[in-house]
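For reference, the structure is listed below as structure tokens.
Removed: one protein chain of the complex. Kept in place: all other protein chains.
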Amino acid sequence: MFNIYCPYCEEHREEEEFHPSGQAHLARPADADACTDKEWGDFLYFRKNPRGLHQELWQHTAGCRKFFNITRDTVSYQILETYKVGQSPQVKLPEVKLEEPRHG
Amino acid sequence: MEKILVSDQYAPDSLSERAEFGDINVPVVETALQHVNLRQVATRTGSGHGVSFSELPVTGLLVLRARSERAALQSALQTTVNIKLPDTLQSEVSVSSGSHKSVYCIRWVAPDEWMLSCPAQDAFDIETRLRSSLGGNSVAIVNVTGGYSVLQLSGQHANDVLKKSTVYDVHPQNFSVGKVVNTTFAKAQVMLRCVSNDEYELIVRRSFADYVWHWIQVASKEYGLSVSRS
Amino acid sequence: MTRFSGFSLFKNALQHQENWQRMWRNPTPKAHYDFIVVGGGGHGLATAYYLAKVHQKSSVAVIEKGWLGGGNTGRNTTIVRSNYLWDEAAHLYEHAMKLWEGLSQDLNYNVMFSQRGVMNLGHNLQDMRDIERRVNANRLNGIDGEVLDAKQCQEIVPIMDCSGSTRYPVLGASWQPRAGVARHDAVAWGYARGADQLGVDIIQQCEVTDILVEDGAAIGVETKQHGTIKAGRIGCVAAGHSGVLAGMAGFQLPIESHPLQAFVSEPIKPILDTVVMSNAVHGYMSQSDKGDLVIGAGIDGYVGYGQRGSFPVIEHTAHAIMELFPVVSRVHMNRQWGGIVDTTPDACPILSATPVENLFFNCGWGTGGFKATPGSGHVFADLLAKGRPNKLAEAFSMFRFYDGALIDEHGAAGVAH
Partner (left out) sequence: MVDLIQGRYVQKNRLPSGGRINRDKILTFRFDNRYYKGYEGDTIASALLANGVKVVGRSFKYSRPRGIMSAGVEEPNAILQVGSTEATQVPNVRATEQPLYDGLVCSTVNGWPHVNFDVMSLLGRIGGNMMGPGFYYKTFMFPAFMWETYEKFIRRAAGLGRAPKERDVDSYDHMHHHVDVMIVGAGAAGLSAALAAARTGVRVMIADERSEMGGGLLHSTTSIDKLPATQWVAKVCHELDGLDNVVRLSRSVVNGLHDHNFLTVNERRTHHLGDQAPEGVTRERIHKVRAHTVILATGAHERPLVFGNNDLPGCMQCSAVSEYIRRYAVVPGGSLVVMTTNDAGYQCAFDWHDVGREVVAIVDTRANADSDVIAQAKQREITLIKGSAVIEARGQGRVTKAMVASINADGSFVTGEPRTLICDTIASSGGWSPAVHLSCHTGSRPRWRDDILGFVPGETHEQVLSAGGVAGTQTLSACIQEGIKAGTEAAAKCSNSSVADAMSAPVVEDELHAPAMALYLVPHTKAPTRASKQFVDMQNDVTAAGLQVSTHEGFESIEHVKRYTAMGFGTDQGKTGNVNGMAIVAKTLGQSIAETGTTVFRPNYTPVTFGAVAGSHTGALFDPKRFTPMHRWHVEHGALFENVGQWKRPWYFPRQGESMQDTLNRECVATRTSVGILDASTLGKIDIQGDDAREFLGRVYTNAWAKLPPGRCRYGLMCGEDGMVMDDGVTSCLAENHFLMTTTTGGAAHVLNWLELYHQTEWPELDVYFTSVTDHWATMTIAGPNSRALLAKVCSDIDLDKDAFKFMDWRSGSVAGVPARVFRISFTGELSYEINVPAHYGLHVWEALFEQGKEFDLTAYGTESMHVLRAEKGFVIVGQDTDGSITPIDMDHAWAVANNKPFSYIGKRGMQREDCLRPNRKQLVGLETVDPAVVLPEGAQAVRNPEQSIPMTMVGHVTSSYYSANAGRSIAMGVIRDGINRHGESVFFPLADGRTIEARIRNTVWVDPDGERQKS
């Protein structure tokens, strides 16, 4: 069970106070109406799901109710950093090769 | 389909004597635990005093929100109720008058959120004065007086009851007098304040108050629970 | 290869068990196969088995990075049922159910498929509406199902608290008599033995490190232990690792891999002869032939490949189990563990071509993978053999997440596991 540092409360708190909200830094397309079905589908459903370092969004639901980001290793479950929404992570993630998938 | 549902009761010691009321123009105020009739329970308990419990009368509660205009809120508070926003996270600022302690108390909730408590009858007035003092500033004030029940837990085993109930580190070394945290309380949530050594304030959502009361009864069993009149 | 029977057991007993044959070979991989199945769990081995058996493919390899059945096959709570709400899912799982019903004989390997019935409880009025809806749909799809009231539930499961005095009283249930449980490891081993007998090369301890793509088409895999192995078509069936494999081929999947936890009690004398599931209070339980109570929990909310989750999930499940079966209070929980489940947004699998030609994925089974094993392998073998989906697979294309034709099994109660 995780021990999570809330960057807003500036304390470590137990996982039970938090709720995970999926991949971090998912940006809603600025011009949603101009998106193709594929672009919209990518935003809606397709995720990095890495085995290793991952940036994810959590909410301090039982505490300050703020959303914030965590860089966490999805295998060792170690949390490398937590940072506020709008801030940039300090831990660099490995490059992932991603070609443009064809819509077949 | 045969539908089975149970007629539901509150937690033990439930239905109390009905409050009498005649003239409808005299509103009857009910706290969340009115049905338990704690006053009556208080006269009956005598078994051990490891933990003492009480429900405060309806307390005025205002949620205060401000981001960039925190300073404006600060000064509005100072002019209206002469109180400051807490400087540090998870802390409170109280103002007392006379024999009453904490007539006003502001608790840190989040970087842009505080909870102000005050006498119930003042809540509307304070809200109005704050609003007029703030003018067009982007600050939110919400009267949530009816939304919560304010409970007090004290005694030499009060801290043990908290350890059974919340995941937060309530060891006095970490949770010292004047600290306020929002955290879990069993399967409910609580705004928890360390009022003094072995004395804690629990602000819980009104609809959960009965559950919290029931939980406290079970968790205090081994220490002896006494209910104090409030 | 020895056929298993009472006679072979007797004969081997006389020979002090010294003459059993290997169940599968340990072949050295060839440079090229017509078909490579990545992943030696139940689904992958079943795929290989049906490629060889139904489609008479002779050049098939299964590549497994660890040991056969070492992923979710050996970690799940072994429930088999087919009473899914939506037509597409119901047809796929019922296809699997029909294969389950003859599987031990087909494989000559007793997978201990025990049709002891599965009960999905309803605890509120909306649960009961959803149960009615699902059972009605099942019946018209030719899948057995009944709606039970609380009294009938009590008769089938005497240890369950159906008194009505619980926090969320049991109002009724859906009941699929043909559903049940099977012995998970045996499924992998049975398929492995069957596939090996039909000439499939099963290569264990061989980790795929890259999927080789040329001109938009997959041509083989790079492995850690055996270098490059080329292939005509590649099928990835690696629950818990699908996203990683897709990344090797250069695309993402609509999948997140989450921990799913389960636990067993110590063996006790039988008290539960069926499978009881409750989504509303989050827990399900059956009892194995050894006497262990096998209990499943909900999914942890974060991505996790650690084959473990967080303790509160275990606690919540224990609360639910105690609520339903108060007599287990003094029974001991023995062991807990976790699997990695690939969850999709609509709680339905992906059996699909991909943006890379000759590369196919069978993944996203979420919590429902084990029960589909024979059907999944059968349908995926067809997809690999022919290169295009058959009627059962059609709806499960990964591209449904672009056009929006989701099959939303989240929408119906009692179907998440």
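A, B and C label the chains in the order they appear, each numbered from 1.
Quick note on the criterion: a residue touches a chain if its C-beta (ideal position, glycine included) is under 8 Å from a C-beta of that chain, and two chains touch if they have at least 3 such contacts.
The model shown is predicted, which means the values in this text are computed figures rather than measured ones.
Peer 1: Using the touch definition given at the top, which of the shown chains does the missing chain touch?
Peer 2: A, B, C
Peer 1: So which of B:L89, B:L151 or B:A188 would be touching the chain we can't see?
Peer 2: B:A188
Peer 1: Among C:K30, C:K151, C:K224 or C:R335, choose the residue that contacts the chain missing from this document, as touch is defined above.
Peer 2: Missing-chain contact among the listed residues: C:R335.
Peer 1: Please output the residues of chain B touching the missing chain, sorted low to high.
Peer 2: 3, 5-11, 15, 21, 24-32, 35, 58, 63, 65, 112, 124, 138, 140-148, 160, 163-164, 166-169, 171, 173-174, 186-188, 205-208, 210-211, 214-215, 218-219, 221-222
Peer 1: Which parts of chain C are in contact with the chain that was left out?
Peer 2: 4-6, 8-10, 12-14, 16-18, 20-26, 66-70, 74, 87, 91, 102, 104-105, 108-115, 123-126, 129-137, 139-142, 146-147, 159, 166-168, 183, 185-186, 189-190, 204, 265-271, 273, 287-291, 306-308, 310-311, 314-315, 318-319, 321-323, 326-337, 400, 402-406, 408, 410-412
Peer 1: Touching the absent chain: which residues on chain A qualify?
Peer 2: Against the missing chain, chain A presents residues 1-3, 14, 19, 21, 28, 31-33, 35, 37, 40-41, 43-44, 57, 59, 61, 65-67, 75-79, 85-86.
Going forward, only the chains that are shown with their structure count from here on.
Peer 1: Looking at every pair of chains, which two share the most C-beta contact pairs?
Peer 2: Top of the contact-pair ranking: A-C.
Peer 1: Just grab the chain with the largest centre-to-centre distance to chain A, centres being mean Cα coordinates.
Peer 2: Computed centres place B farthest from chain A.
Peer 1: What is the distance in Å between the mean C-alpha positions of chain A and chain C?
Peer 2: 29
Peer 1: Could you grab the centroid distance between chain B and chain C? Build each centroid from C-alpha atoms only and quote it in angstrom.
Peer 2: Centre-to-centre distance between chain B and chain C: 49 Å.
Peer 1: Quick one: which residues in chain B touch 2 or more of the other chains?
Peer 2: Within chain B, no residue contacts more than one other chain.
Peer 1: What are the residue numbers in chain C that touch two or more other chains?
Peer 2: Answer for chain C, listing residues that touch two or more other chains: there are none.
Peer 1: Note which residues of chain C are touching chain A in the complex, please.
Peer 2: Counting only chain C, the residues touching chain A are 216, 241, 243-244, 247, 250-257, 301-306, 308, 310-312, 344-345, 353-355, 399, 401-404.
Peer 1: In their complex, what parts of chain A are in touch with chain C?
Peer 2: 1-2, 15-16, 19-20, 22-23, 37-38, 40-42, 44-51, 54, 56, 72, 74-77, 96-99, 101-104
Peer 1: Which stretch or stretches of chain A touch chain B in the complex?
Peer 2: The contact residues of chain A facing chain B are 8-11, 13-14, 16-17, 62-66.
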